[in-house]
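Omission of a single protein chain aside, the complex is shown with its protein chains in their original locations.
And then subunit A:
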Amino acid sequence: MADAQFDSALDLLRRLNPRDTKTNLQAITSIVPELTEDLLSSVDQPLEIRRCPQTNRDYLLCDYNRDGDSYRSPWSNEFDPPLEDGTVPSERVRKLEVAANESFDVYRELYYEGGVGSVYFWDLDDGFAGVILLKKGVTPGSQSSGEWDSIHVFEATDRARMSHYKLTSTVILHLANKTEALGDMDLSGNMTRQVEVDLPVESDASHVANVGRLVEDMELKMRNLLQEVYFGKAKDVVGELRSLGTLSDANRDRETQREMIMSMQK
């Protein structure tokens, strides 16, 4: 029953307004409290920002840098509020995490020209795993706003001179617009994609480059996909609901075209 309820909860969240995912998630877990932990770890929500007290730099919060009520800063490796024995990565994986944070900081500047990013790694029995988080918001006019959250979760499993990477990426994109002629327009949602690939690994530095390229390619694909769905598909469906030209003109055009084709076939 619990499995069926979990699937129903995910189905419901996939149908209800994505702008309200947080509220709806709370509502579902208040009806079925047993689902809370599973849902919190599998439903992506817009990321929250916190300032690291040690380095004074912003970092992002998610389930993967949380231990109890504390969050680990990728810049200081310290928990806030402080924890005596918070779970931290092994020395080797922490070195990789530091390097990945530096690399993705450059990536963030190049593609996002601002925003906040954080990378968290953790150990696995046969490799390691991690999450790359990127967030940016813009409010160019008082009447329009946009918010982008990228959540890339990966596992790297050791093979001989190779590593098997499995990447699951979600982008949450919220856009809002308001003008006199337009009224209120809200275009919000999230999309998820997965990829699995084997890549050569010479040293630990290869891991950062491999994951970097995987995320870079995935974000390019997803940005194109989002552009297509948000601005192409949505506009097409509006056109299916209402035709700007008259339908009798459209039918007449189709009829004329049909007659032309018929006459050419004679």
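Note that contacts are C-beta pairs under 8 Å (C-beta built on N, C-alpha and C of every residue); 3 or more make two chains touch, one makes a residue touch a chain; residues count from 1.
One rule holds in what follows: contacts and distances are computed from a predicted model.
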Undisplayed chain, where the name is taken from the UniProt record, one of "SREBP regulating gene protein", "F-actin-capping protein subunit alpha", "thioredoxin-disulfide reductase (NADPH)" or "Ribosome-associated complex subunit SSZ1": "F-actin-capping protein subunit alpha"
Among A:Leu12, A:Leu40, A:Met162 or A:Met260, choose the residue that contacts the chain missing from this document, as touch is defined above. A:Leu12
Checked against the full complex, the residue among A:Leu47, A:Leu60, A:Leu96 or A:Val116 that touches the missing chain is A:Leu96
Out of A:Glu37, A:Asp204 or A:Asp253, which residue would touch the omitted chain in the full complex? A:Asp204
Could you please point out the subunit A residues that touch the chain left off the display? 1, 4-5, 7-9, 11-20, 24, 27-28, 30-32, 55, 57, 74-77, 91, 94-96, 98-103, 105-107, 110-113, 136-138, 140, 144-148, 173, 175, 177, 179, 181-193, 203-205, 208-209, 212-213, 216, 219-220, 223-224, 226-227, 229-231, 233-235, 237-238, 240-244, 246-248
